[in-house]
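Every protein chain but one is kept in place in this view of the complex.
Letters are used for the chains, namely A and B, taken in the order the chains are written, and counting of residues starts over at 1 for each.
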Amino acid sequence: MAIDNRGRPAKHLQPNTSSQKKFEFFHDERVRSIFYQALMAAAVGLLVWYLYSNTAHNLEVRDMNTGFDFLNVTAGFDAGFKLIDYEPGVGTYRDIYILGILNTLFVSVLAIIASTLLGFVIGLMRLSNNWLVSKVALVYVEIFRNTPLLIQLIFWYIGVFSLLPKVRNSIDLSGGAEVLILNNRGLYMAWPVPGDLLWMTGVAFLVAVSVVVLFRRWAQKRLDLTGQGFPTLLPSIALLILLPGTVYLMTGAPLEWDIPKLEGFNFSGGAALPPAFLTLLVALIIYHSSYFAESVRAGVLSVNQGQLEAAHAIGLKPAQVATRVVIPQAMPAIVPPMISLWMNTVKNSSLAVAIGYPDLVSLFMQTTLNQLGHAIEIVAMTMAFYMTISLSISWLLNIYNKRVQLVER
Amino acid sequence: MAIVKAEKTPARAAPLSERSLIGWLHKNIFSSSFNTILSIVTLYVIYITVNEVWHWGFADAVWFADSRRQCFEISTDGACWAGVIGWMDSIFYGRYPRDELWRINLGGLLVVLWMVPLWLPRVKAKVFIGLSTVFLYPFLAGYLFSGGGKGVFMQVMVTLAIVCLMGNTLHSVISLIKGISLPEFLIRAFGKSTAPEKTQHYLLLGILFCSFVAVYYWQSSWQVEAVSWTKWGGLFLTLVVSGIGIASALPGGIILALGRRSNLPFIRVVSIGFIELFRSVPLITVLFMATTMFPLFMPEGFVLNKLVQVIIAVCLFNACYMAETVRAGLQAIPKGQFEGAHSIGLGYWQTMGAVIMPQALKHMIPNIVGSFIGLFKDTTLVSIIGLFDILGVLRAVGKDVTWLGLHIEPLVFGALLFFLICFAMSKYSRHLEVKFSTGLKNMTPNKRNKS
Partner (left out) sequence: MKIRKLHLSAAVISVAVLASATSASAQSTLDIVKERGHLRCQVGTPSAGFYNLNAKGEWYGLDVATCQAVAAAIFGDKNKLEIQSVSSQARFTALANGESDLLSRTATWTMSRDTELGLDFLPPNFYDGQGFTVRKDSGLTSALQLKGAKICVTTGTTNELNMTDYSRVNNLNISNVTFEDWNVRDDTYLKGGCDAVTGDKSSMAGNIASFPNPGEHMILPETISKEPLAAAVRHGDNKWTDLVRWSIFAMVNAEELGITSANVDEMKANSKNVSVRRLLGVEGNLHNGLGLTKDWAYNIIKQVGNYGENYEAYMGDGELGIGIPRKGTTNELWTNGGLMYSPPMR
């Protein structure tokens, strides 16, 4: 029927306005549309002007400065955790902004990777046919989904990370190898120091990856054409390990590890992650993995039972059923909620402000705003960062959705 | 020759492997060697966790003491619940004057009384009851909680709320007992059931007017002591903020969602911009914005108190999230419904109000409950900007000199409280989902109907 998707009659079915002069001028849809929009524009404009004039007046009365000049002022405070070189008294507030963004991204990316993996495991545990395991997973999911993240965060901070042993009694998580050490001052780990020829190993790895991709494509084509499969998993893994490995050894193993050592009362060397960072990471992982577990479960359950039975009936092995029937059909249901969970992880990392991990909100929106004022500029810059991130993530989601839709046909 | 069995064959009991405990264990826990190992490891982990929690939380815990020092004297291994018990009033009511707590309790009771009819199967006019809860109850509760002098406006609104509550309650009772609505009952009681419709209407209006006047007269002499918002706190404040948030998010969300689906470009762009702005930033930045920028937006000398700032921020934030929920609900409505509405000559607002929205809202109820859970949990963030919501109070316990250092126990208690409330709500929303999904089976959602 000739009705567009908003339920209005298509153009050629609309009453001809010129033949109905009696029709009031105002009942012409175009006129009304313009009028409503003008009205809306006037209201929005008036509101903006009103807020702007108030703000300008207030700023003038209170003798407050505006503008982004403050970004070039040197900042006098230190951040407890930094990924770039920054010295208090030397670095500027622009450095603080960048430092905050990097810290936010660092903790979010780690949390996203880990919570996705953990959530996947918990989701599969929920689907396990072992009653105990599935109930434990259920309890995990219900507990962490139904309590506020902020309470969990503070709980981990006060209740767990402040109870870790002191430096002398550090826990060695690597089982005696002393490359991963946990104590109440944070997590210390060995950190790679790249040598001169390491880039060759990197190139070898990239070559291996592209070879594997081509190889798998060829195998898939062969399967489609002839119906004969070709084992791809083992050769791919072998190639990915052997090629870079050989190059690495041939160039003389150009990678050294900086290992944390106990010197007096302090560990030195390696990389150190402070307790606030670990707390935030753990809280984000646990909270979001419980959500992700539920979407994995829902996604797998959304696959039609008949599909499974049919797959078994034509004699596919369980592994083939999983990889060729269940996962391809479950993924479209899992990925969109997964991506919006990633977005939530980035947003929720801003709760760092409650435990003092120096993320963007804590460094910039709290400390900097506290010291300098400039509320409007600072709020705008912080929001701009989060908007950029979330718009790019939803852009990714759109691309994925389009691809999935094409595959369906 | 046909052999016809006259009697039914008695059903045999299920095989032992299906119904006995051992059979169940075999099937669900020890079905394979891998599963057996998994079960044993899981059991061990459960044992350790439960044991620790039992000893800390119950066996070695101190329930009665006057200070943290006394707790330490009794036991240093267990929890000191005495502190939480001593602070219980503050955790629930914040700094509200202790003599006035009945007002909060009464307010809570009234909202239950108001909303119970929504769950009673025989009561009709649920839409009216629901709307009156959203639009009239806040005035009554707002006056109960904040007190002080009533202006004429508040007098009228409070009166309307009381009349409406009495009407609701009477209506439900009569519906339950007699199976007829309140107006019908009144008309019958006055013996006018055969009178023309106009007379009936005048009669009902007259009764309404009389009760309004009577209540107005009665409540104008009724006044409670003013309690400043700075004394609001605890779970009460959390519920107020999240309650106002959800009540205003729904209408706000509907408007924004319609704006986003509108075919007037300017309105669409403004709606999309607004929705995306608030949906893509964390709530804490919106709250910081509210406390630092709203004062600059206001005309000089006009002070918006912090509670209002926070509530505005929470409402804006949630309206944008609700807009997306509503949009999802609108998308699930089949195109035929729009076409049908137009074909019988309904305009835009009539189509939306009478055909589309009622269906879409029914779809969305589980999601709305879901957003309420999210909002309720998110409200704890207001403690970061210095309001004494439940988390703010829980964190203050460990700083009181009497209970100095008591941090974990209040947090555990708070988490438990949140868990109970949110778990109950999420179970309820799942129940609703099941209930509504059965009713929607014959309606095929049109997935292409996207905007």
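Here is the rule we go by: contacts are C-beta pairs under 8 Å (C-beta built on N, C-alpha and C of every residue); 3 or more make two chains touch, one makes a residue touch a chain.
Computed from a predicted structure; not experimentally measured.
Considering the whole complex, the residue from A:Gly91, A:Gly123, A:Pro148 or A:Gly186 that touches the absent chain is A:Gly186. Contact with the chain not shown here comes from a single listed residue; of B:Trp87, B:Phe266 or B:Phe413, that residue is B:Trp87. Screening B:Gln155, B:Gln350, B:Thr402 or B:Ser426 against the full complex identifies B:Thr402 as the residue touching the chain left out.
Contact between chain A and the unshown chain involves residues 26, 35, 39, 42-43, 46, 50, 54, 62-63, 77-80, 157-158, 161-164, 166-168, 184-186, 264-266, 274-276, 356, 365-366, 369-370, 375.
Remark: the residues of chain B touching the chain excluded from display are 68, 72, 76, 86-87, 89-90, 93-96, 98, 228, 230-231, 233, 288, 291-292, 295, 298-303, 305-306, 384-388, 392-393, 395-396, 398-405.
Keep this in mind: only the chains that are shown with their structure count from here on.
Only residues 1, 3, 5-9, 33, 36-37, 40-41, 44, 51, 54-55, 57-59, 61, 129-133, 136, 142-143, 145-152, 154-155, 158-159, 343, 347-348, 350-351, 353-354, 361, 365-366, 369, 375-376, 379, 382-383, 386-387, 389-391 of chain A touch chain B when the two sit together in their complex. Residue ranges on chain B touching chain A, taken from their complex, read 28-29, 31, 35, 38-39, 42-43, 45-46, 261, 263-267, 270, 276-277, 279-285, 288-289, 292-293, 295-300, 335, 338-339, 341-342, 351, 373, 377-378, 380-381, 383-384, 391, 394-395, 407-408, 411-412, 414-415, 418-419, 422-423, 426, 448-449, 451.
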